[in-house]
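The other protein chains are all here in position, but one chain of the complex has been omitted.
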Amino acid sequence: MSGNVLEVSGLSVEYLMDGGSVLAVDNVSFSLEPGEFVAVVGESGCGKSTMLFAVAQLLTPPAEIIGGTVMFKGRNLVGLADDSLTAIRWKDLSVVMQSAMNALNPVKSIGAQFKDAMRAHGVTSAQEIATRSAEVLKMVSIDPAHLQSYPHQLSGGMRQRSMIAMALLFTPDLVIMDEPTSALDVVAQRSLMVQIKELQEQFGFAVIFVTHDMSLVSHFSDRLMVMYAGQVAEVGPTRQLFDAPQHPYTAGLMEAFPSIRGPKLPLAGIPGSPPNLARRAEGCWFAPRCPKVFDRCKIEPPPLYPVQGREVRCFLHDAAAPVLVPRSSEEAGDTI
Amino acid sequence: MRFALRRLGFFLLTLWAALTLNFVLPRLMPGNPAIAMISKFKGGVSPQALHTLEIQFGVFTHKPLLSQYFTYLGNMATGKYGVSLSEYPATVGQIIKNAIPWTLGLVGMTTILAFVLGTGIGIVGAWRRGGTLDSIMPPVFVITSVIPYFWLGLVLILLFAVKLHALPSFGSYFFQATPGFNLTFIWDVIQHAILPAATLLITTIGTWILTMRNTMITTLAEDYVRMARAKGLPNRRIMLDYAARNAILPNLTGFAMSLGFVLGGAILTEFVFNYQGVGYWLLAAVNNEDYPLMQALFLLITVAVLVAILLSDIATAVLDPRTRDAS
Amino acid sequence: MAFLIPSTATDAATPLELAELPELDQGPGRRQSPAIRALRRMGKAIRSNRKATWGAGLLLVFFLLALFPGLIARDDPSAIVYKASLGPSLHHLLGTTGLGQDMFAQIIWGTRPVLEIAFGVGIASTVIAMLIGVAAAYLGGFWDAVLNLLTDVLLVIPLFPLLIVIAGYLHNAGTLVMILVITFTGWSYTARQLRSQALSLRKRDFLEAARVRGERPIYIIVVEIIPTMTSLIVASFLTNALYAVLFSTSLQFIGLGDPSQVSWGTMLYNAENNEAFQTGQALWIIAPGLCIVALGAAFALLNYAFDEIGNPALRPIKRGRRREQAPRRSRVRERA
Partner (left out) sequence: MTATADPLLRTEGLSKHFRIGNTLSPRTLHAVDDVSFSIGEREIVALAGESGSGKSTIARLLAKIYRPTSGKVFFEGKSVSSMRSRRDRLRYSGLAPMVFQDPFASINPVFRVSHGVMRGLKLHRPELTSEQRLDEAKRVFEVVGLTPAADVLERYPHELSGGQRQRVGFAQALAMRPKLIIADEPVSMLDVSIRIGLLNLMAKLRDDEDVSILFITHDLASARYVADRLIVMYAGQIAETGPMEEVLVNPKHPYTQLLLSAAPDPRAPLGVGAATDRGEPPKVINPTPGCRFRWRCPIAIDACHTITPQLLPIADGHEAACHVAQSGAEVKAFG
């Protein structure tokens, strides 16, 4: 689709370590329409943050993109010269990071950091900078007087909101968010999510939102991408994934959330632990923890199969092969 | 404010500790060395000066220790450092007054130059991670930073004075020159300063380079640097305003703290080059058993370090809003 | 004689990406005691880091010289039996001194006192620093304030001038006096480092867990805290040893050592007093000086290397390692 704001295809990232290399992001492809909200979920070490920074061209050694393209508004960002990238950054593509405490420069005031961003993109009038800075802070319901404040003087929630304000200085086409709410308490987390959604509806930017907490994005994202061991396990419309997960891992994740309302069901979670990416898997990465594993999973790595408008990396959905599992795949969604 | 008060308290305490060390040390040493000193200089010094010394070092006096101590503290507070024995009748104050400008000029300027230059090289080296500069820096400067000052001084003398006859190796100016504010004299002073300055520069710069490089590398991995790149800021701004400005903060304190080490090196350098500054006189006093001079110079050096720490505190407060708020 | 300040020894930072990845293969060591495991790790680290290999190699050479000087240099180092100021020859590898002693024998025999001082100060200062630093951190409150103030005051008083003053009163300081004086003045720097690490450990839950379990304070300090600080303790030893080498030779050079002792510092003192340069005896100054540099470098290289091993971010980056394998390499690695 040519109307997409972002098209990632075959993106792979490797870490060079003393003992060899680790493939942290393995052949990831997806796309974003303008104004779309895509959530990327996965456990720690699944490569979701690395993937995000690879898209934003923000990786630092020892991480390195070893293949794939990131087409942003029709241009491949991978291998793009520094000055061309600089022109795109922030104006068209901005980033919000996990901990604002670490992502804001501790020795500069909020206003000075806003100013830096604007001046880097040719806004030189002090008047214009001041007006716009105050405007974006008001958008996230922070008193513009805090432009004079230093990061350590703000509360966690305010820091995070001022980061979002900074990301919206130029009304970009895409905002990349790396767990922006995970350092916050539930109440602040909820109000920030609502605010992000409101701003997104108001200004129409697309969002990639990385989180480890699937339940957080259930009401906010249009599409959901589940990652496991550096690969896409399942991707599709959020509601569909929640209602009928197709990949055993997605189904297991659903099983891992106790509910706050409704009948109390005994849940099983997923046995075992996330894999160590340094030890290469022969077949499917999820096989050791999978309740529906069969022989083929241990030998051959599964590709992504298209299933009813979604993509699922699981042999259960290989239409060409006979189903070898004892139970039918629909059972996975039963408990919901 | 509170922070400033606490720092002031700390400085006073340190100063008091140094004064007390001066008072206690000669009394602690086996066979109070001051006795030997006083009998050695008995003929050449006025009886009055001798008496002051007796109180200062606690010999031939029947006053109790505590009253000796307070008399001593009083003398120090009112600037009565006594006479120099080896340079009699010059007072300790006069010798120090003559020595300070030379040390301040040579050591002060070189140290600041080494810090600024070293920090700059460290910043650039870390920024160009993996470049040639970055890869040769650590081994080279680990080794230069362990070269003894005095030995490097000797080697430079051998090369540039003895073999090449290019530069003078003795004193702070040609001994027959008349000090004055004229080009000939200034040129003479500069020539004399080149070798000792080079010695200090080569041996101290490695520390600043490596320290800055290492903190800079740690800082470069911070989220706010990544964020600055995401914002599309010019590289120079990221390097200086985001990375270096944060990385330099711990090093400022480190700089002041290690000034004691640097001054130690300066003493040896002045000694090797017969450069008549504070360090030269300190060693001369030690060799001549001129204890009043030695004690006063030790105090002076301590005060110098304290002043440097004070300056670095101020610089840190200016650069770091968090320390400002904590006070 | 400037000092290497291991800036990162206390809190090694892990880049974001590394923290997200599972640990690489940890290697053997399952059934060994912690001490042996630590030694094995150290051995492996020394072999894998070139600076550490050089440092350890140099140190080993000096160690052997100090242990068996008689096997290498048969001449009596202090006997004035030869013609003065001979040039290097087969009989006198480095020539003779201006007084008529064999210079090679002096260098070899001079190794022992320097190493004695280095190890004496290194061990004594580290023990004091450890006791004071850990006690301050563990006891906290009043005792921490007192011990910390003591450390800070001693840290600020310029050490070398103080050393000169003390040595000036003492006259002719032999090995033992040197060790005592340098230890007395020099323990504060590493005490401060050890304290700050112990403080950060104190907040770690495993110590609280031990306390909740009902362990006694002395058990917690000796069994739970100190073994976890091994690397900083080693660094502390190396720092103190280096400082002892440089300061003791300097004191000897200015004539405050024991002039009858054969050591590198007194060789330099004698050389300077006999105007070695003017009499064409450059080797008399160059040889012992180079030895000091080499021994100092051994300690400093080891120290720096351990810093690198503890904090992988500091290690040298090998560029272009993957250039041929990955033609579509991203430009991200070349920021700057």
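Per-chain numbering from 1; labels A, B and C assigned in written order.
The rule we apply is simple: a contact is a pair of C-beta atoms (placed from the backbone, for glycine too) under 8 Å apart; a residue touches a chain by one contact, two chains touch by 3 or more.
What you see is a predicted model; the values in this text were computed from it and never measured.
*Asks:* For the chain that does not appear here, which of the shown chains does it touch in the whole complex?
*Replies:* The undisplayed chain, in the complete complex, is in contact with A, C.
*Asks:* If I consider the whole complex, including the chain that's not displayed, which of A:Gln98, A:Gln189, A:Gln231 or A:Gln246 touches that chain?
*Replies:* A:Gln189
*Asks:* Among A:Glu43, A:Asp82, A:Asp222 or A:Asp318, exactly one should touch the missing chain; which is it?
*Replies:* Only one listed residue reaches the unshown chain, and that is A:Glu43.
*Asks:* Which of these, A:Asn76, A:Ser218 or A:Gln240, touches the one chain of the complex that we don't see?
*Replies:* Of the candidates A:Asn76, A:Ser218 or A:Gln240, A:Ser218 is in touch with the missing chain.
*Asks:* Footprint of the hidden chain on subunit C, which residues?
*Replies:* 23, 26, 29-31, 34, 204-206, 208-215, 224, 227-228
*Asks:* At which residues does subunit A meet the chain that is not included here?
*Replies:* 43-44, 141, 155-157, 185-191, 194, 197, 212-216, 218-220, 242, 252-262, 264, 266-271, 273-274, 336
The rule we apply is simple: only the chains that are shown with their structure count from here on.
*Asks:* Between B-C and A-B, which chain pair shares more contacting C-beta pairs?
*Replies:* Pair with more contacting C-beta pairs, B-C versus A-B: B-C.
*Asks:* Averaging each chain's C-alpha atoms to get its centre, pick out the one most distant from subunit B.
*Replies:* A
*Asks:* Hey, how far is the Cα centre of subunit A from the one of subunit C, in Å?
*Replies:* So the centre of subunit A lies 47 Å away from the centre of subunit C.
*Asks:* So what's the Cα centroid distance for subunit A and subunit B, whole Å?
*Replies:* Centres of subunit A and subunit B (C-alpha means) sit 54 Å apart.
*Asks:* Using the touch rule from the top of the page, what residues of subunit C touch 2 or more other chains?
*Replies:* Expected reply: 15-16, 317, 333, 335.
*Asks:* Indicate the residues of subunit B shared as contacts by at least two other chains.
*Replies:* 129-130, 221, 223, 226, 229, 235
*Asks:* Tell me, which parts of subunit B touch subunit A in their complex?
*Replies:* So the residues of subunit B in touch with subunit A come to 129-130, 220-224, 226-235, 237, 241-242, 245-246, 249, 319-322, 325.
*Asks:* Report the residues of subunit B in contact with subunit C in the complex, numbered from low to high.
*Replies:* 10, 13-14, 17-18, 21-22, 25-26, 29, 33, 127-131, 134-135, 138-139, 142-143, 145-151, 154-155, 157-158, 162, 203-207, 210-211, 214-215, 217-218, 221, 223, 226, 229, 235, 250-251, 254, 257-265, 267-268, 271, 282-283, 285-287, 289, 291, 294-295, 297-298, 301-302, 305-306, 309
*Asks:* What does subunit A use to touch subunit B in their complex?
*Replies:* The contact residues of subunit A facing subunit B are 53, 56, 58, 60-61, 82, 85-91, 94-95, 97-99, 102-109, 116-117, 120-121, 150, 152-153, 166.
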